[in-house]
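I have a structure here, written as structure tokens, and I will follow up with some questions on it.
One protein chain omitted, others in place.
A and B are the chain letters, set down in written order, and residue numbers restart from 1 in every chain.
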Amino acid sequence: MSIAWYLAVSAIVFSLGAIGVMTRRNPLVVLLCLELMLNGANLALIAFSRMWGNGDGQILAIVVMTVAACEVCIGLGMIVAIYRRHLPIDVDELRELQG
Amino acid sequence: MIPLATAHLKGPHIDFAGLSPLIALLGGSVLVLIVGLLGSRWIRAQAVPSLSLGALGAALGLTIWQWNAQKSIVSGALRIDDLALVLNLVLIAGAACTVLLAWRSLAAREAAHGEFHALLLSSVAGMSLLAAAQNTVALFVGLELLSIPLYVLCATELKREHSLESGLKYLIVGSVGSATLLYGLAMIYGATGTTDFAGIASALSNGSLATDPLTLTGVALCVAGLCFKSSIAPFHQWTPDVYEGAPTPVTAFMAVTTKVAAFGVFLRFFDVALIDTQVSWGPALAVLATITILVGNVGALGQSSLKRMLAYSSVAQAGYMLAGVVVSTQLGVRATVFYLAAYLFMNMAAFAVIVARERQTDLGDSIGALAGLGRERPLLAWPMTISMLALAGIPATAGFMGKFYLIDAAVSGGYTWLGVAIVVGSMISLGYYLPVIAAMWMREAPAATSPNDASVLAPTPGPLPALAGGSSELDEDGGPLSGSQPEVLVVAVLAGAATIFFGVIPQPLFDLVHGAGSGLGLF
Partner (left out) sequence: MSATTYGWLVLLFPLLGMLVTALGFRSLPGRSAGWIATAAIFLSFLAALGALIKIQGLAPEHRQVVSSLWSYASTVGIDAQMSILVDPLSVFMILVVTGVSTLIHLYSISYMEGDRGFARYFSYLNFFVFSMLLLVLAGNFLLLITGWAFVGAASYLLISFWYRRTTATSAGIKAFVINVVGDVGLVLGTYFIFKHTHTLDFLKTFQATSAGAFGHASNEGDLVAGCILLLVGAFAKSAQIPLHTWLPDAMEGPTPVSSLIHAATMVTAGVYLIARMHPLFELAPAAQDVGAVVGAATLLIAGTIGLAQTDIKRVIAYSTMSQIGYMIMGVSVGAYAAGLFHLMTHAFFKALLFMAAGSIIGAMAGEQSLNRMGGFRKAMPFTYGCFIVGGLALSGVPPFSGFFSKDDILLVTGERGGWHWILYVAGYVGAFLTAIYTFRMIFRAFHGEPVAEARELNLKSHPPHLHHAEVPRNPANGEEEDTDVGFPGPTHAIAERALPMRVAMGVLALGAVGAGLVQIPKVDFVIDDFLRPSFAGSALYEPHTKNGLLVFGLGLGTVLALLGIALAHRIWVVRPGMATSIRERFRPAYVLFVNKWYFDELIDMLVVKPAAAAGLFARDTFEQLFVDETLIGGTTGIVRAGSAAVRAAQSGFVRYYAALLVLGVTGVGFYFLLQT
């Protein structure tokens, strides 16, 4: 199967993630969309890795998974902290800092 | 036992000497995390920062021990050369200043000291990794090791809404930036089949790969990702919000060291791996640099929050430094590294004064907190004055020398108009640096300053529920934070003095950055 298909799927996943970040207001969903973006990139990496027949891309993909887990952890931690401060769980409400 | 095992299984050769600064930083990070769990409050508040200073000192010593080393370590993933070592020095100095600024800060207390300093040290380790990265895996790991602790550090003043907001904003926008960069790295890998910088460079130098759409899309995404980290417009928007919201010591840390790491990897990735596509990215980065200079300087005008003003100013300074990357010459590399070092002194002086004033007045980081400082506390007013003049590029300061060097690099690299942009930007910048000086020397001090810090820095009245990650310490001790703060004063005075010193006697710094340019194989 041509590499183009893999790339197309990965691009679609990445774009979906990006669109999600831009449109969704719930930070939990935003975090999910960030995961989508990273996984889109992962898909591309693994596809390329197969194409070239070396492991470099897969190594990077595994690293990315770890990193993604860390990011989500921190994101969730912050959401909990915000929730405990009785702040709204809505990224659009977080705009005290501007100008 | 262990020698026997190695005899059977031929493991990779590990050059511990080359890795030693990184080991010191990460080891220190683990150590302070454990020590931070100890019961005594004194240990948490005093021993933890001391230990983290010790770890930084060890890393500094090991870096100097490695001086003049030219070697690749970890199977070519990292390279120890003059550029990496010089950047390490700047990073460690910046981190040490941050530790001093954070010694009595609310942020460190609320996040529990062990965690705060552990995060700080691992972020420095990430930066150090980034400055030495030789393949895209190391690049990505370094970048995330740098960023993730920073996301948390921004949000460490858990009771302050702005701090949380800045943390979450940084996390979301930063992750988009990371994902973009990652996608770019994936495409470059797809085009060249390797993650090595050298491999990428040699693949791009053969045939038509340098103009391949896949490569160029990858390069474009990498430009965007790295520009995001070094806050180049139009990818700078997180900068003012995050800088303003984060605890001031963390802001100081971000402002200085993130730039160092980001420009280190800029120099390595673009001037080594992607050098054959320079015709494509050179003009693009030059245009971005110009936009950045304009946006940063224009945005800083009329800001009343000093941190926000410095955030925009750091955007503008990033634009200046990008000029050194654009030209991809040895002179450009040297100029960029020189400016990074000068930038450390200039910014640390300013942020130290802001930290000091935040604790002394109830005006926070507003420009009004500096009014009348010249008469009241000249030891704080002078570093701030020097810092503002240096950031604006007034002669006899390190900032002037740095700008001079950058303009020289831009002009001799064929980007005269970029040099002009730097000059125009500096002109505009006087419009926001001078009011700060005027406030200190020409305005009267506010009538009554009530240095009641606890209520100032944690403005929410009433009891709060226990917070995730919050330490019990704060609840038992809501007393004043300040009193005398000699360590902040030391940072301010030393950084101010260094700014003047390297403006008058810049030769040591010239000599230091001289080697940084030659290691990259540029002209």
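In this section, contacts are C-beta pairs under 8 Å (C-beta built on N, C-alpha and C of every residue); 3 or more make two chains touch, one makes a residue touch a chain.
On a predicted model such as this, the values are computed, not experimentally measured, just so you know.
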Residue of B:14, B:30 or B:301 touching the missing chain in the full complex: B:301
Option touching the unshown chain, where B:228, B:263 or B:320 are the choices: B:228
Residue among B:197, B:238, B:382 or B:415 that touches the chain left out of view: B:238
Residue of B:401, B:418 or B:516 in touch with the missing chain, whole complex considered: B:401
Those residues of chain A which, in the complete complex, touch the missing chain: 18, 21-25, 30, 91-92, 94-99
Residue numbers in chain B that touch the chain omitted from display: 168-169, 172-173, 176-177, 180, 211-213, 216-217, 219-221, 223-224, 227-228, 234-235, 237-238, 240-241, 279-281, 284, 288, 294-295, 298-299, 301-302, 331, 401, 405, 408, 412, 428, 431, 504-507, 510
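To be clear about the criterion, only the chains that are shown with their structure count from here on.
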Parts of chain B lying in touch with chain A, wherever the complex brings them together: 136-137, 140-141, 144, 148, 151-152, 155, 158-159, 161-162, 164-169, 171-172, 175-176, 178-180, 182-183, 185-187, 189-190, 193-195, 240-242, 244-245, 303, 308, 464-465, 467-469
Of all residues in chain A, those that touch chain B in their complex: 3, 7, 14, 17-18, 21, 27, 30-31, 34, 37-38, 40-41, 44-45, 47-49, 51-52, 54, 56-57, 59-60, 63-64, 67, 70-71, 74-75, 77-82, 84-85, 87, 91, 94-99
